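Structure first, commentary second.
Removed: one protein chain of the complex. Kept in place: all other protein chains.
Note that the chains are named A, B and C in the order they appear, and that numbering of residues resets to 1 at the start of each chain.
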Amino acid sequence: MRAAIIGATGYGGAELIRLLHNHPHIQVSSVHSSSQQGTSMGQAYPHLQQVTNLQLEEIEASIIKEKADIVFLSTPPGVSAKISSSLVDEGLKIVDLSGDLRLSDKANYERWYQLEGAPEELLKEAVYGLTEWAKEEVKAAQVISNPGCYPTATLLGLAPLVKGNLVDPKTIIIDAKSGTSGAGRTASAMTHYSEMNENFKIYKVNEHKHIPEIEQQLQRWNSTASTVTFSTHLVPMVRGIMATIYASATTETTEEQLRDLYQTAYENSPFVRVRKQSEFPSTKEVFGTNFCDIGITYDNRTGRITVVSVIDNLVKGAAGQAIQNANVLFGFEEKAGLDLIALYP
Amino acid sequence: MRAAIIGATGYGGAELIRLLHNHPHIQVSSVHSSSQQGTSMGQAYPHLQQVTNLQLEEIEASIIKEKADIVFLSTPPGVSAKISSSLVDEGLKIVDLSGDLRLSDKANYERWYQLEGAPEELLKEAVYGLTEWAKEEVKAAQVISNPGCYPTATLLGLAPLVKGNLVDPKTIIIDAKSGTSGAGRTASAMTHYSEMNENFKIYKVNEHKHIPEIEQQLQRWNSTASTVTFSTHLVPMVRGIMATIYASATTETTEEQLRDLYQTAYENSPFVRVRKQSEFPSTKEVFGTNFCDIGITYDNRTGRITVVSVIDNLVKGAAGQAIQNANVLFGFEEKAGLDLIALYP
Amino acid sequence: MRAAIIGATGYGGAELIRLLHNHPHIQVSSVHSSSQQGTSMGQAYPHLQQVTNLQLEEIEASIIKEKADIVFLSTPPGVSAKISSSLVDEGLKIVDLSGDLRLSDKANYERWYQLEGAPEELLKEAVYGLTEWAKEEVKAAQVISNPGCYPTATLLGLAPLVKGNLVDPKTIIIDAKSGTSGAGRTASAMTHYSEMNENFKIYKVNEHKHIPEIEQQLQRWNSTASTVTFSTHLVPMVRGIMATIYASATTETTEEQLRDLYQTAYENSPFVRVRKQSEFPSTKEVFGTNFCDIGITYDNRTGRITVVSVIDNLVKGAAGQAIQNANVLFGFEEKAGLDLIALYP
Partner (left out) sequence: MRAAIIGATGYGGAELIRLLHNHPHIQVSSVHSSSQQGTSMGQAYPHLQQVTNLQLEEIEASIIKEKADIVFLSTPPGVSAKISSSLVDEGLKIVDLSGDLRLSDKANYERWYQLEGAPEELLKEAVYGLTEWAKEEVKAAQVISNPGCYPTATLLGLAPLVKGNLVDPKTIIIDAKSGTSGAGRTASAMTHYSEMNENFKIYKVNEHKHIPEIEQQLQRWNSTASTVTFSTHLVPMVRGIMATIYASATTETTEEQLRDLYQTAYENSPFVRVRKQSEFPSTKEVFGTNFCDIGITYDNRTGRITVVSVIDNLVKGAAGQAIQNANVLFGFEEKAGLDLIALYP
């Protein structure tokens, strides 16, 4: 299969190129950018010199149609809302890594993103590709909306509890922490090295765009779910997300019962690793991989369950999950191109 | 005034030496260690060469009595439980930076610390020196128990809410993050550079010794307070703590009202800075100082209040607050020796 | 004494404010900026909130004259070349932290800086304030040109060798490493956190502006000195410079002899610490201070001397040395306001 990448100069795009480099069935056939046509990937990223000869091309659906079977869009907010329809009309399959197609309610998107939403029709067609919980839909999809990095870690961590009615949804609090690569490649005061190193920051309190995305999926799983508290912090590191999730148990439970529940829920999910008794994952343990590692426990003093879910935000939180979705879509082995061991240390 | 430091080779001890170096009224007269007598501070810490000539001496109450008016104990768990009484008997004032005198219930200490507790009499005498909320007691004290780093950030962040019955205490969740210096100077796998850098870890889930310390103080402030959920994480940085605190409001409120409440509560507290509307503090903004910076907001979607409280764990969370307590005890200006601007960037 | 700071929103300016906050004789009376008039320092830097009420004012020599006795210029290249004369004409003393007045040969400046140089008259008047080696000139100066960060570490490390003819100047190679704060506060791709963390970079090979500054001073000390090789690297940390300096000895020597030489050379220099036998300094050991720590050794296999010199680039390499110069100029104790212990760890 041939894949085109739109927005290849961002970190998501570069990660797609890294991961697809050793994919047995999918090959990057072209890369596209709205502004840097003619630039080679080796100019945009020195680490790609002598590894790929790809050159950035313009974004034109009919031309892409000639070159690719599937298109990965790794574009800033607002872009795929505008251009996806033309790709779909050409019959191309698309995996959109941006947030544009994630909220099925256009008004909700416009409220949180402050941008014009995608056409209703496109939103209706888009499948929310949290692969572990959407395999059948993904197999049949033409348009896949790839989940956000924070929602991926959060939702994989919450699914068994929320689907099984084991927690009171109104008590859910997600305290999330991310490395800086989630903020993209554009230099800013927020991510200036001298201001970010030896520093721990909180940002967008109660205002993060991933809040409605998390709530929408929880409500699909459990109609009693409503709002959640979700906070985001910036860690002085580049890659990795940890979501520490709190919720009150509906009935008394034990760590052992909870781990059984999770192991059953994910027994056919090669990328979700439920950790051993009393063991909690660190972000580095999934660095560079498509794994989501989950630790879980119950505190009988407070009646609360704590779930700890970690991912590499650029892999399982972006490019890796996009490829996982493509694998499922095309009927390849789910792990194709993603059977990697973490770069540790 | 002359101060002795017991346990001067740890980070808390080194920080006391740094801060007292420019204190107008207190001078370090001797340093003590259980194992390194005869070693100079310049040997233990190259950065202290040619700055101080202090040499480590043995720990002997009657000798310390000759040299000092006040003793700072910056010792591992279990040590001050054993040696404090002899210092008190000599009539010395003490500020204990360890956790040994913080829990007034000996059995509670022994449950959480798995060590023999201090004598009941000593526990009764010890004043819990969260300076902002204990000035009168500190003034009259002979024995001051200096709060833990996490409890300092947490309790300063929660006090106005809990004292004012503005939150339901049963809903309090504290998600705390710390730099590695809180783990001390002893090398370990947990804090080995190659394993800690580019990594974000959670540790001691539901088992941290600071949990009973926080609960004890909340209950003193509000008899309806009971258990809290408190989680601790290790950030790949050296100094700094952020406590992100969540609680359900008892009645609807606004960020403005909350900020008014906090500004009033801390108007006479030179080290607590309530941040401006929509502004949340980062740890680097208090780096090297005795400040506790607090941001606060209310989310009317969820009815929850979020408080963000940051400190430098070695200053306001240890040596700085110890000196602040000594200042209050001796009737010096509260800011003496602590009127510092953060090292930024 | 009252000091004005021009360019107070940069890191050099912020560091002057930090250090002068506790200076016994010098007080910051006004801060100036070419573009942000009306902004308070607390808006520019949250860590300065509630610590200073200074507000940025325009840059107008006659007004500054009313407010200050001395002016610190912490401005980008090219600015003090233009505005210094007007300040000097008002009778103000100035310490210029930029590179504009460091090269006495205007043409040389213009070749390396690619900017119009300062008036010849001003260049003639400017004293190169490497304090340890220029005390008499500084005392008598009206215009002090504060050395660059790299040249400070390098020249303090080389002075005894070059002045004493102990090395062949043509063999001098300086391999220098710096934290990112030397690059200033403006966000850039080079210092974007995601690209700089877990990364070690070399930059401006053979082209750094500090090359002619180092060569000029070496030639003043030793007429046989000519060109040097000087390389600069960016370390994933914020503060600190290490210069590792290599040169061939003119005659066989020993580490002991070299250390004697250095100790004698710097016996009256409170900020230069010659390290013990076989001990070499790390940057963190001078973090936040005005120290320059030096280690030195001789390799009889190669006949080469290695000097290791470390400073905090924002203190001894900028604001600290500027204050040290002001202290000497005004006849204050050299350590006034600078008697600090490193923030360690």
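Keep this in mind: contacts are C-beta pairs under 8 Å (C-beta built on N, C-alpha and C of every residue); 3 or more make two chains touch, one makes a residue touch a chain.
Please read these numbers as outputs of a predicted model, since none were measured by experiment.
In the entire assembly, the chain absent from the figure touches the shown chains A, B, C.
Among A:Ile94, A:Val286 or A:Val307, the one in contact with the hidden chain is A:Val286. In the complete complex, the hidden chain is touched by one of C:Thr9, C:Gln49, C:Thr154 or C:Asn197, namely C:Asn197. The missing chain, though absent from the display, is touched by one residue of C:Phe72, C:Phe280 or C:Phe332; that residue is C:Phe280. Contact between chain A and the absent chain runs through residues 11, 14, 17-18, 21-22, 45-51, 181, 185, 197-198, 238-239, 273, 275-276, 279, 281-282, 284-288, 339-345.
Chain C residues in contact with the hidden partner, per the touch definition given at the top, are 171, 173, 175, 177, 179, 194-195, 197-203, 205-206, 227-229, 231, 233, 235-240, 242, 244, 246, 280, 282-284, 287, 295, 297, 299, 301-302, 304, 306, 308, 310, 345. In the full complex, chain B contacts the hidden chain through residues 11, 179-181, 183, 185, 187-189, 191-198, 236-238.
Criterion: only the chains that are shown with their structure count from here on.
In terms of their C-alpha centroids, the spacing between chain B and chain C amounts to 36 Å.
Taking the mean of the C-alpha atoms as each chain's centre, chain A and chain B sit 39 Å apart. Centre to centre, using the average C-alpha position, chain A and chain C are separated by 46 Å.
Annotation for chain C: residues 11, 181, 185, 197-198, 238 touch two or more other chains.
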